[in-house]
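Following this message is one structure expressed as structure tokens.
Shown here: the complex without one of its protein chains, the others still in place.
Then we have chain A:
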């Protein structure tokens, strides 16, 4: 694992010591090289994990997320070039260093083998994200957004710390690999219920669960593009990954503790999808669609069947790429008209046809069109929730319909129809932007040819 971590650490001196016109090129290139290294970890032996050292390991659940994280760093750097072009050099270097630091913490989080180590890094990812949102966001609401983000997450995760230390005491070790063999079933009692809650609430807030999702629209909307990308693509998946890891300890209590959260998620995904239909703010629409997709992941993780875990993993990777691509597209709009309102930039298909192609593909993957991996994820989750309880298919069906509705609404509002008069003199698409969209889309489409890699450890 050091062969990924040490190069990522060395990216920081690279930014500070490069020539001023080479900082973006250097960091993007080396970031892409690091992501190539992480692809090696996708080759997993069957039914087992790849142990790198005492502290790091990677299995079929964390390897795709690791590849997603390392793939996203060069994409974030490419997306940030335009809005940082007018800033002084030191601030550009600071921004890039924050992104690299965040990347480093995320890599270590996904490959941590001990749960307290995972917790420390889970919290550590908050600090660079907070700095990126509060310092480089664009509106005054970003201060509030940063506060909501930090305090919601911390309020949920401090009980997690206490619960992890208690389990450490109780079980002797928190090394994830050993715990799989030492777990005993958790009997039903009030203190175990609180233990379950303490363990899960941190990840529920991070996912986010419907009732605790207030931080997400604020943070996503106020963050600059790289912040939105990394938040939507990776930081939400931290919650899903953590939930999958920690539910191994919490059986069989999950069977009935899951009910309130299942209800919140099932109802919440319909609610947030419906909110999307009435949004005027483009980034806010994409943020609420993230909540809706993640609610599916919560449902899948709480059901705890093999198919649902496969669906959750596939959905996490697919949603990461899709959501990040949608934020990039929204940002390309924002950079031209400096407003997030959707109706101000209509009819872009006649002005920027290639970008319209990317909009089409992104919207199609967002609504889970076959044969993309989005569909595989959603389909597995729908099927396993049907087997858990027959009635959920009604809610899932309504959700898929409304998802299709708002994705097409977003597509049609921004691309089709007559263009508004004042956008006639927008700049044409940069090659950088087209490259960005291609690099988002290629993994999505190629993975639909071989989805085995992202289906997780239960394949």
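Couple of notes before you dig in:
Definition applied: a contact is a pair of C-beta atoms (placed from the backbone, for glycine too) under 8 Å apart; a residue touches a chain by one contact, two chains touch by 3 or more; residues count from 1.
Just so we're on the same page, contacts and distances are computed from a predicted model.
The subunit not displayed here is recorded in UniProt as "NADH-ubiquinone oxidoreductase chain 2", chosen from "NADH-ubiquinone oxidoreductase chain 2", "Serine-threonine kinase receptor-associated protein", "Eukaryotic translation initiation factor 3 subunit B" or "ER membrane protein complex subunit 10".
Residue-wise, the contact with the chain that is not shown comes from A:155, picked out of A:37, A:89 or A:155.
Of the candidate positions A:77, A:121, A:205 or A:376, contact with the unshown chain belongs to A:121.
Considering A:38, A:81 or A:134, the position touching the chain not shown turns out to be A:134 (whole complex). In the full complex, chain A touches the hidden chain at residues 90, 108, 119-121, 123-124, 126-127, 131, 134-135, 143, 146-147, 150-151, 154-155, 158-159, 161-162, 165-166, 168-169, 191, 198.
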